[in-house]
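One structure is given below, encoded as structure tokens.
Removed from the display is one protein chain of the complex; every other protein chain stays in position.
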Amino acid sequence: MEKEAAIIGYAQTPYEADSNCSRELLVLQATRAALEAAGLKREDLDTIVTANNDYLDGRTISNMRLVEPAGSWRKNESKVEMDGAFALLYALTRILSGDHDIALVVAESQASVYGGILPGIMMLDPTFDRQRWLLNEVSGAALQASAYMDASGVSEEQIAGVAAKNLDNAAGNPLALRSLPGADAAKVMASRPLYSPIRDLMMAPLCDGACALVLASGKAAAKAEKPVWIKGVGFAHDSYLTERPLESMNSLKLAAGSCYAQAGIEDAASQIDLAEVHERFAHEELMSYEALGFCGPLQGGAFFDSGATRMDGKLPVNASGGAMGANVDCGAGLARVIEAAMQVRGDAGKHQAKGVKTALAHGQTGICAQENIVYVLGGE
Amino acid sequence: MARNEVAVVGVGLSKHVSKRRDVNMAELVWEAVSACYEDAGLKPRDIDAFATGNMPAFEGVNVPEEWGAGHWGAYGKPVLRITTGGTTGGSVAHGGYYLVGSGLYDTVMTIAFEKQSDGNSTMGLNTVALADAAAQLQLGVDPAFIAAFGGGAVGVAVYQASSYMKSSGCTTHHLDKVAALCRNNAALNPCSHLKQPGLTPEEVAKTTLLQYPIRFGHVCPATDGACAMLFTTGEKARKLTSKPAYVLSVASCSDEAALVGIAGSGTTNVDPCEQESCKLAAARAYELAGISDPRGEIDLAEPYSPFAHQMLMFYERLLLCDEGEAPSILDSGSMNLDGELPVCPSGGVISTNAIGASAMERIAECAMQIMGKCGERQVKKEVHKAVAHGWGGAVNLNVVAVLSDTPRR
Partner (left out) sequence: MGAKAAKDPVPRVSIPLNPVFGWTVGNWMENFFDGMKEGKILGSRCPDCGRVFLPPRMICERCFAKADEWVELPATGTVQACTEAAVKVAENGDMVDLENPEIIAMVKHDGADTCITARLEGADASIGMRVEAVLNPGAENVLDLLAAYRPMG
């Protein structure tokens, strides 16, 4: 895609274990701040896509009371019940269709109001797995990690190392919920065991928060300051978790393939300057290196060990701390897009990486990262 | 980016009945999906993306396509989940329009469904109000009062109906006539749920009064069912079929949620029969479609009407006549299958309500009427342009689509 749609403003609320305010207030804060950042008013919005989930919000049609805080009163509005990164795709198609020029995407959830990992359990096959009460997002991720470790030879220490890297990076991100400056693998390995090999510090912390992004058509973005262009997007859905090989992220690979084709990326490792991946569990980041083509199949551990994905490496991954710093259900993927856009603009402050011209952002939904979406973003 | 023309090339519906015990949710949806592939002459490999939705709280399954989409041919493809309550099916179909219109995906299948018998729909609807009920409890409102006027759809509808009757002159006899008209149309539709051939307004008037003015005969059934549609570019559509149904435009409009008042009676700001958001959405959709005179140019309407009065109310809000005129237009016979502007030829939501699917089925009916695929219920006049509508949320969300036998511009 060549200058057809650009991110022209964004905002994130602080991520907190308990925001101690209503979700409507979180959405209002994020929306207002994103509009302000884009230099726009509510009246300028043509269309609004919210990302939220009835189970996370504990109510049917959870978007309907977000009409006022999301600025969609008497406007064209819809809801994507997935991560906000997918809602962004819907907003993008609304703009590319030519019917709309300016879109707002806003994502929210509050882990403090829903039952931990229960909404994930409700995603399971209701005719069997759901009722057996063994699988959930964490045990599913653990099973995936075991299959990946067996296939690739990656060790628990390497997985812990990824978590430590991101928790250390999160120290530079003022919005992060959790950070551990100077963290190392040993510290992560000493945290509470959940489902082996997953330990508490290898699991991205669920929390409260909202984030919002303003997307503009090429025409509308021409007037904006420092637009960040969407160069490509790819999206794919994988099989249910018991029906696919768990040791690779096939749908992420498919998504990256179509995204790279649009963005003209032939060699991801050299053409992409920085990536923000949505790693809900630390091993997923290693698997994503492979699926995104940063390294060969089953080479994720070695690629990590090379230091390439550290803050000072040739392809920093999750300079913001990633989801390890804060993982708002429905929001963490959109937050990756926002963080990648910040890096392209050079606006990331203490966690700014050097020389970021082309950045990749990834979002996911579903157990064992069943659905994946990838964006490539660039400046001029 | 050249915007794609968007056309419907296939429609598929499952059987619609109150309880399907032979299939699970994913398998029920497969029936609609496979009928849709067959209708369009396409296979899963021809599809570039999927959009899907239902009302998840009803069946108690979160993001049901995680285990279900394999049954629909979606393996390895994008599957975008769009859910907006009663409007879900319409919102999903709008997703199909945008995904194709964007140029990112050429051929898109949209899927909407509800398997109400798996869950507890009144519970689902009441959770609409639960969070508000919580707020009211904090304010000291008597819990018994909240329970008696709970947020279920009937609660919303009675206030809306009486308000509409007062402003329009619509009588309970008109409600009976709407129900009889729709159920007779439904009898001609193989995929409808409540088929009552020969039903008369007098018989409807004898059904149990639920809450004035709404009788049992004025209310939709709870249905298990699914709907699938195939959207593709104008260019591809013309290769696939001699008569595609073009989607000229879609528009949605979200108003203030009216739950703040009691049982959706509305706040001082919102009268539930006003439906300003429907008028705005309709006006925008006609504008995008290049329709300056909807009354003269629209040949057929499928308003979303789970309750009898809504067929008339939304006929007005879709700008097809002046406010207060719909009851007399009904009396004139214009809304019948052989009338000047047939309304709800499918039998409407009042005859079949698989909630998540219902708003898509309105668009599907318009497409099928344009394509001439409606068999016994095919309307007498030739359909060039049709308008499909969906309604939901807390009486605050409206979606409108305009379809045509000729492409935009």
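Note that the chains take the letters A and B in the order they are written out, and that residue 1 is the start of every chain.
Following the convention adopted for this analysis, a contact is a pair of C-beta atoms (placed from the backbone, for glycine too) under 8 Å apart; a residue touches a chain by one contact, two chains touch by 3 or more.
Computed from a predicted structure; not experimentally measured.
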{"item": "Touch criterion as defined above, residue of B:H16, B:R81 or B:K115 at the omitted chain", "value": "B:K115"}
{"item": "Selected residue (touches chain absent from view) among A:A33, A:A87, A:L274 or A:A308", "value": "A:A33"}
{"item": "Interface with the undisplayed chain - residues on subunit A", "value": "11-14, 19-22, 25-26, 29, 32-33, 55, 58, 114-118, 121, 125-129, 131-136, 138-139, 142-147, 150, 192-198, 239, 242-243, 246"}
{"item": "Subunit B residues touching the omitted chain (full complex)", "value": "20-27, 30, 34, 37, 43-44, 59-61, 69-71, 73-75, 115, 117-120, 123, 127, 130-131, 134, 137-138"}
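Just so it is clear, only the chains that are shown with their structure count from here on.
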{"item": "Rounded Å distance, subunit A centre to subunit B centre (Cα mean)", "value": "33"}
{"item": "For the subunit B and subunit A complex, residues of the former touching the latter", "value": "1, 3-4, 24-25, 49-50, 53, 55-63, 65-67, 69-70, 74-86, 91, 94-95, 97-99, 101-104, 118, 124-125, 127-128, 130-131, 249-257, 259, 276-277, 280-281, 284, 288, 392-394, 396-397"}
{"item": "Subunit B-touching residues of subunit A, taken from the complex the two chains share", "value": "1, 4, 48, 53-55, 57-61, 63-65, 67-68, 72-82, 86, 89-90, 92-99, 119-120, 122-127, 130, 233, 235-240, 243, 250-251, 254, 365-367, 370-371"}
